[in-house]
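Removed: one protein chain of the complex. Kept in place: all other protein chains.
The first chain written gets the first letter, and so on, giving A and B; residue counts start at 1 in each chain.
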Amino acid sequence: MNASTAPPAAISVAEVQMVDGYELVIGLECHAELHTATKIFCGCPNNFGDEPNTNVCPVCLGLPGSLPVLNRNVVELAIRLGSALHCTVQSSIFHRKNYFYPDMPKDYQVSQYDIPIDLGGYLDLPSGSRVGITRAHLEEDTGKSSHQGGDGRLHGSSGSLVDYNRAGVPLLEIVSEPDVRSADQAREYLTELRAILEATGVSDAKMEEGSLRCDANVSVRKPGAPFGTRCEIKNLNSIRSLGRAIEAEARRQVDVIESGGTIRQETRHFDERTGRTHTLRIKENSDDYRYFPEPDLVPVVPDEAWLARARAALPMLPAERRARLAGALGVPPSDEIVGVLVERGRDELFFAAVDAGGVADRVAVHLQHNLPPDGPDPIRPGALAALTKMEAAGTLTATQAKAVLVDLVAAGGDGDPAAIAAAKGFEAMSSGALDAFVDAAIAAQPEAWAKYLAGDPKVVGAFVGSVMKATQGKADGKAVTALLEARRAASA
Amino acid sequence: MSSPNTPPPGGSTIGADEVAHVARLARLDLTADELARTTAQLAGIVAHFHDIDALDLAAVEPMTQPYPLVNVLRDDVVRPCVDRDEVLANAPLADDRRFAVPPILDSDDPDASVSR
Partner (left out) sequence: MSATDNDNVREPDTALAVAADVRAGRRTAVAVLDEHLARIAKRDGEIHAFNLVLTDQARAAAAEIDRRVATGDDPGPLAGVPIALKDNMCTRGIPTTCSSKILEGWRPPYDATVVQRLAAAGAVVVGKTNLDEFAMGSSTENSAFGPTRNPLDVSRVPGGSSGGSAAAVAAGFATVALGSDTGGSIRQPAALCGVVGVKPTYGLVSRYGLVAFASSLDQIGPFSHTVADAAALLEVIGGHDPMDSTSIPQPFPDVSSMLERGVDGLRIGRITDLPAGADPDVIARLDEAFTVLEKAGARIVEVTVPAFTYGLTAYYLIAPAEASSNLARYDGVRYGLRVDAPDTTRMMHASRTAGFGAEVKRRIMLGTYALSAGYYDAYYGKALKVRRLIAQDFARAYEHADVLLTPASPSVAFAFGAKGDNPLAMYLCDVYTIPTNLAGHPGMSVPFGSGADGLPVGVQLLAPALGEPVMFQVAAELERSRR
């Protein structure tokens, strides 16, 4: 699969966020921990939260004499993610990235350099824009050091303690093109990427556990000018932080430029408490990773059969699910109800209920507003379908339907809506029964009736209200309105 | 890769500045004497390397692996780990669970953050 370079006609251009006349230009680099049973090069468990240094072996500790052997499932997941992001999945090799740090057992990281497994793709966002994917590559995670003293912060610490459980956990680094133009779009990108990672089983993508981490490259420019110098904001640990950090950094850069300064290319950190970014280190001067091909590993050459299997194993991705749901509802895919239902994973239930005879827009409305948003399916498709059919037939008002739903959910999601409605005394009045109440209402408000006959639509509410009161809420508002219309027509 | 394929500036062998630089990259200290001596030795060795400049390598592919294997993979199955005590027994400094190191001043780690 190759990425197309020009977005098709249906893709919208992202709204550009401006700060004092400067455009934001953002690229995102995300690291996703792969959802495998074992680490990338050894058979140690890939678990979060276990006792320190209990999921280690000679390989992931980088002990003298140890050698890496690649986990087949890691390749499978990289192929799967590449397919989901419309990348070219290619033959690739590993490189060593050499630098010293105490949480690096070998003081080099096995990664991919100029020949990554996934190349060139894109991600379509719910609001309709498209963000290009430059590449995705495999690498091993490092251990974790925790700093003693100094409030647990690096600076001012009295020493550090290192846990290598995380060393060797497989990572996919996903790099976007600098196509993102606003903090909102960045948040949307991260949300959608997370949804894809979860849907495909590639990663559980929990930012709070560190299984999805995001760095943002931010620069600003005057419209039409070339890209400005960018700064990298590292290790943002929530979608909210991502948005705040981008805005804080853009603001900082604009202030610097406006006061006559220039932006220095550097790595920065976002401080949650102050809401500002600050320098972590000046980039590029001493970075010499001395990349060379990893001699202890051999090339990964996925054949067509493997690629086809991975593609076939892809579940329906969020974008496709939105398109499908939008089609069924007759609305654009960027509509809020579409995004909400797909994000909550309630679209399957929607289709099951519609298949059982339910009324599409009523099913959707109930799923969006009147049913629990999280957790397992709160209602059986048949019950939801039956409920909406009663609404369409006029035997239940919208308000009544909502109350019946509450009971259905409380009863475990199954039951007979008609029986529950009857038990509540909830029969919506049939049109015949309503006639008498409508006539009584008309007789009781002759001035209002005269206005209605003259074409004033505002008095409808008064009639509907008095009929509702007289029937103790059993009248269906739409039915009342229809009856009033019929009488007006008849008197014309 | 890193830079265009041109010989190093300022001559065809290694000088003291470069030796000092690579020593730093490799986390090695050299006294002034050692720097001078090492520079002389390395310069002599590097000068010899230029015999390969006579070869026409334009059409030659680099060879990183002596024996051409591909797709060496293992199943995603848990294998026994190593006992923590046995591992920590070799540690120069550790508590009962983790390896202890002096304060990390960072500056050479590209991925460091305050709460790493």
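Heads up, the rule we're going with is that a contact is a pair of C-beta atoms (placed from the backbone, for glycine too) under 8 Å apart; a residue touches a chain by one contact, two chains touch by 3 or more.
A quick note: this is a predicted structure, and the numbers were derived from the prediction, not measured.
Student: Which residue from A:Glu15, A:Asp296, A:Asp414 or A:Asp439 sits in contact with the chain not drawn here?
Tutor: A:Asp296
Student: Just one of A:Gly27, A:Gly82, A:Pro105 or A:Gly228 touches the chain that is missing; which is it?
Tutor: Of all options in A:Gly27, A:Gly82, A:Pro105 or A:Gly228, contact with the hidden chain holds for A:Pro105.
Student: Give me the chain B residues in contact with the hidden chain, please.
Tutor: For chain B, the residues touching the absent chain are 1-8, 14, 18-19, 21-23, 25-29, 38, 41-42, 44-46, 48-49, 51-52, 55, 57, 60-67, 69, 72, 74, 82-83, 86-87, 89-93, 99, 101-105, 107-108.
Student: Go through chain A and note every residue touching the omitted chain.
Tutor: Here the touching residues of chain A are 58, 61-70, 96, 98, 100, 102, 105-108, 160, 162, 288, 290-292, 295-298.
Throughout what follows, only the chains that are shown with their structure count from here on.
Student: Flag every residue of chain B that touches chain A in the complex, lowest number first.
Tutor: Result: residues 1-2, 25, 27, 64-65, 69-82, 84, 87-88, 95, 97-104, 106-116 of chain B touch chain A.
Student: Enumerate the contact residues on chain A facing chain B in the complex.
Tutor: For chain A paired with chain B, touching residues are 36-38, 42-45, 51-58, 61, 69-75, 99-103, 114, 142, 144-147, 152-155, 157-164, 234-235, 267, 269, 280-281, 283, 286-288, 290-291, 293, 295, 297-301.
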